[in-house]
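With one protein chain withheld, the remaining protein chains of the complex are depicted in position.
Each chain gets a letter, A, B and C, in the order it is written, and its residues are counted from 1.
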Amino acid sequence: MTVAILIVSHSVDVARGTAEMARRTAGPDLAIGWTGGNPAGGLGTSMGAIAEQLDAIWGPDGVAILVDVGGAETNSEMAVEEMAPDKAKRVRICQAPLVEGAIMAAAEAASGGTLDQVVSAAEEVMRG
Amino acid sequence: MTVAILIVSHSVDVARGTAEMARRTAGPDLAIGWTGGNPAGGLGTSMGAIAEQLDAIWGPDGVAILVDVGGAETNSEMAVEEMAPDKAKRVRICQAPLVEGAIMAAAEAASGGTLDQVVSAAEEVMRG
Amino acid sequence: MTTTQDATQATALAILDALCARLIEAEAELNALDRAVGDGDHGHNLARAANALLAIRDELAPLSVPEMLKRAGKAVVMSVGGASGPLYGTLLLEQGKGLPEGEASRADWARAFTLAVEGVARRGKSAEGEKTMLDVLGPAARAFEGAVDQDFASALAALSQAAVDGHLHCRGLHASRGRAAYVGERSVGQDDPGATTAMICVQLVAAKLAEGAA
Partner (left out) sequence: MTTTQDATQATALAILDALCARLIEAEAELNALDRAVGDGDHGHNLARAANALLAIRDELAPLSVPEMLKRAGKAVVMSVGGASGPLYGTLLLEQGKGLPEGEASRADWARAFTLAVEGVARRGKSAEGEKTMLDVLGPAARAFEGAVDQDFASALAALSQAAVDGHLHCRGLHASRGRAAYVGERSVGQDDPGATTAMICVQLVAAKLAEGAA
């Protein structure tokens, strides 16, 4: 088993493209979810859609969430808090840029990294 | 006049979506270019396409380029070096994450920032 | 002593209707504020929240006030894609959670309001002084709690005044949180959209309660 990656952007295009790049780095086996856009389909994020994706890709090795700006993080946190506590414990939101962090996280996850290692790999981007 | 923004991603979806987010932040007047994908249309970047976009959006106040990973930066540098030197002088590649940096740069450019200020705004993302 | 009489279900529903109408009406004005310092969607986001609440009005109507607030908070979170959705949603949700299930005193309301504002700060990882809705909500909650032993009209006046003062003070601040932070120094002298909606809402609630109390 490996850590799953969830990509949350304000833009559905950015979310889809970032997932494609992460998939290219990770190979075919990694669980990668993505969601973008507000409940009306415009720029924004949707707590409901995030919760659905989390549910779809969750596994016991955990989920690392990559977010872009503002409400993407807040809505992701609320979606995590809605989960059963034992599942939520294995979900982390990375303090990392979306695209660059997702690629790092996907590479680390695909090569068998733990949830801590995947989150660190993504967050390392910020340290240059 | 304002600084123009060029978004260069390995993914055409990411480039388009990032431009849409930057546009939303900047309003209708800012010159925003975007390009993604390699010359065959797959994931990657194309020096030729970058050069075309640079040409299309270049103005005397300058252009700030936002790139994602690896070859996006190298290809952008080569495209800049192909320009006439007096034009190239007014083009800068930001050491910043693509999506987050593009939004910051767009906001700063739209509110009348100079090229230096726009680049700094984007690069500030990395300093948290 | 004041009781939940001050905010019966009927009062709560009347306030809900007034708030929704006001936010829908203010959409263009709030978008314009957000265009100057953010991405121009704050009015749109709050109009969505208002419409989502009106869409479940029949579901809200029979609920106790705490349950009504919690249900409304969830609807706001689920319907708004911007940063303000989960924050205003949290405000309502925590206000609902902070009230006792039975009769609530005015002190209970004030305490719950303070706790709800603290919940927003936690949720947004933010604090007063960062040029956000918190620069209105924080002073408003403190003023109301501080005036809770005065007569109701005075307490409401203090609440309303603190919101206006907070909003004015916020205008001079330098944004360091949310999208407005992107314009940094340039935000000084501009109104923060979230602080503006917070002031509008606090004033409207105070006015409605004052009407009821008069």
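To be clear about the criterion, a contact is a pair of C-beta atoms (placed from the backbone, for glycine too) under 8 Å apart; a residue touches a chain by one contact, two chains touch by 3 or more.
Please read all numbers here as calculations on a predicted model, not as lab measurements.
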### Message
I'd like to know which visible chains would be in contact with the absent chain if the whole complex were considered.
### Response
A, B
### Query
Considering the whole complex, which of B:Gly17, B:Gly37, B:Gly62 or B:Gly101 touches the chain not shown?
B:Gly37
### Query
For chain B, which residues reach the chain that was dropped from this view?
10, 37-40, 42-48, 69-71, 74-75, 77-78
### Query
For chain A, which residues lie in contact with the unshown chain of the complex?
21, 24-25, 27, 103-104, 107-108, 111, 121
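Here is the rule we use: only the chains that are shown with their structure count from here on.
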### Query
Which integer distance in Å separates the CA centroid of chain B from that of chain C?
38
### Message
Could you work out how far the Cα centre of chain A sits from that of chain B, in whole Å?
### Response
25
### Query
If you average the Cα atoms of chain A and of chain C to get two centres, how far apart are those centres in Å?
31
### Task
Could you list the positions in chain A whose residues touch two or more of the other chains?
10, 43, 69
### Query
Which positions in chain C touch two or more other chains at once?
39, 41, 179
